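Before I ask anything, here is the structure I am working with.
Here the complex is missing a single protein chain, while all its other protein chains stay put.
Moving on to subunit A:
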Amino acid sequence: MSRLHVVSGKGGTGKTTVAAALALALATEGRRTLLVEVEGRQGIAQLFETEALPYEERKIAVGPASEGGGRRAGGEVHALAIDAERALLDYLQMFYKLGGAGRALKKLGAIDFATTIAPGLRDVLLTGKACEAVRRKDKTGRFLYDAVVMDAPPTGRITRFLNVNDEVAGLAKIGPIHHQAQAVMRVLKSPETAVHMVTLLEEMPVQETADGIAELRAAGIPVGGIVINMTRPALLDNGDLEVAARGARTGIAKALSQAGLGGARRGGLAERLIDPLLEQAREHAERVELERTEHAELKAIGLPTYELELLPEGVDLAGLYRLARDLRKQGPI
């Protein structure tokens, strides 16, 4: 069982949403999960409808109760927004007791340099903090968190982000940054880690998912599952269109009219509705076909897939719990 779940995917496909739902889903009774955010956007706070998260782990939710027989309460979800600058200052403090010098470095632009510009350093700090949380134990020697879920950077940057070791350990060949990078890599390349990809049933996200998985595999980083997000039911398909094409127009017009939607004769409301309704049906059927192709492509990757429906009213807190339950129903992730 992996304990570090890294959630990536093309921008806007629902990484933050899925990461949050997964953290909730994994918080079954007696378990504690940590949801971490690394892009400094306060997406978690927005999603959980709480104030901005500080650089500090805090409990933000209780996992959904388990269903069926003896309903049992859920575990706890904690959250942390990792801030690279704070992580660096803490780190300097820890290793060098740098207090005041840290401020001086900051004034000079050195902290800015290290956290936003220097290649890889920022990623070492972010992944380092997450891995630290994965390995942290309490007084009794048990892991403090049963699982850590990371809302990670998008597909285009994920391999580089997780593969900081090669780059940073290659650039900084000795010193604490080098050791830190190596320690992080040991966790990231172990079976303790699983990278999950969120995608939509659209061409570009699916393509990116396939490319991203190939890249991760090539880098030796363990890939977990594929979450197909925002799926929509197929209301009709090409079969229905064929029926319509075989002269069902009059029948449909009559049916619409019988349902109280105006006259079925030429020029009547029901008759005028047919063309636009059929046009919508054609578009829908085209989309359904496209989705089938993309679905097959995802299946061909050969990883477990999970599906989450499009919530028509958007994702509020209730919706998030619903997605968490849906994930749980689809087996272990």
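We take it that contacts are C-beta pairs under 8 Å (C-beta built on N, C-alpha and C of every residue); 3 or more make two chains touch, one makes a residue touch a chain; residues count from 1.
Keep this in mind: contacts and distances are computed from a predicted model.
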item: Record-based protein name (UniProt) of the chain missing from this complex, from "Phthalate dioxygenase reductase", "tRNA (5-methylaminomethyl-2-thiouridylate)-methyltransferase", "ABC transporter ATPase" or "Putative spermidine/putrescine transport system ATP-binding protein"; value: "ABC transporter ATPase"
item: Touching the absent chain when the full complex is considered, from A:Ala45, A:Leu144, A:Leu261 or A:Leu303; value: A:Leu261
item: Hidden partner chain, touching residue among A:Ala45, A:Val62, A:Leu144 or A:Leu278; value: A:Leu278
item: Hidden-chain contact residue, picked from the options A:Ala65, A:Ala214, A:Val243 or A:Leu317; value: A:Val243
item: Residues belonging to subunit A that touch the chain removed from view; value: 10-12, 39, 41, 92, 96, 98, 101, 104-105, 108-110, 112-113, 116-120, 122, 154, 156, 167, 170-178, 202-204, 207, 234-240, 242-244, 246-248, 251-252, 254-256, 258-261, 273, 275-284, 286-288, 290, 312, 314
